[in-house]
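Note that this complex is displayed minus one protein chain, with the remaining chains in position.
On to chain A.
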Amino acid sequence: MNDMRLFERAAAVDGVKIRAQGVNVHYGAAHALKDVSVDIGDRLVTAFIGPSGCGKSTFLRCLNRMNDTIPAARVTGTIALDGQDIYDRRVDPVQLRAKVGMVFQKPNPFPKSIYDNVAYGPKIHGLAKNRAELDEIVEKALRRAALWTEAKDRLQSPGTGLSGGQQQRLCIARAIATEPEVLLMDEPCSALDPIATAQVEELIDELKQNYSVVIVTHSMQQAARVSQRTAFFHLGNLVEYGETGQIFTNPSDPRTESYISGRIG
């Protein structure tokens, strides 16, 4: 997949998919995210890095309004998806989340069969007219998540019976089955072994042909391997955001350099 000649990596920018401006998040009295402005490019992998508690997951959850489920969270500023403010009163978070899918840190397959796990999203959004179409969607999603060969003979067995890496790929298949435009991944590999991690990273690389992918990761190698853009968060501030190659080889902020070289974090 990616080589490490970071400077020469092509970052073809089709345009801005998500534009966040002056985003602040408060959890009760705690100020978790301070005035963050980021443009997330279309058909690119954007990585958020930074030490624990720096606000990168909080920001990720703002992008599909998952913070709405936490009563104490308060979000200000604007986040626009294709120019439409997602915190506008007219936007239904349910519709938004169909467009902005999410994969979580720990694989969380539903206690249903593998088939029903993948078919869940298409069913609730009415994407399939009949059973044959649904079968097709499920197969396509499983193929793109590189799970088809392992799962095709056991589609009716429970998703919880898969191994950790397979479960995470199942969750990715579940997320892409609803055909989102943006895929948010919150440390998708932190519960996986190196082999499963490599499979998921390969998958992310393929996904960027169709989607914008935003990935939160603790592994700087992972950020360097899979992303074209990197944002470095520290203590709730966005410290630096730019081409991944530039961030890792020639950061402009001393804090970024300290973090990347392992002195803080």
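The criterion applied here is as follows: contacts are C-beta pairs under 8 Å (C-beta built on N, C-alpha and C of every residue); 3 or more make two chains touch, one makes a residue touch a chain; residues count from 1.
The rule is simple: contacts and distances are computed from a predicted model.
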> Which of "STAS domain-containing protein", "Phosphate transport system permease protein", "Cytochrome c-type biogenesis protein CcmE" or "Heme exporter protein B" is the UniProt protein name of the chain not shown?
Replying inline: "Phosphate transport system permease protein"
> Thinking of the whole complex, not just what is shown, which of A:Q95, A:Q221 or A:N250 touches the missing chain?
Replying inline: A:Q95
>> Given that one chain is not shown, which residue among A:T58, A:T178, A:T197 or A:T256 touches it?
In response: A:T178
> Out of A:T78, A:T160 or A:S258, which is the one that touches the chain we can't see?
Replying inline: A:T160
>> Under the stated touch rule, tell me which residues of chain A contact the chain that is not displayed.
In response: 64, 66, 69, 71, 94-99, 101-104, 106, 108-112, 120-121, 124-125, 160, 171, 174-175, 178
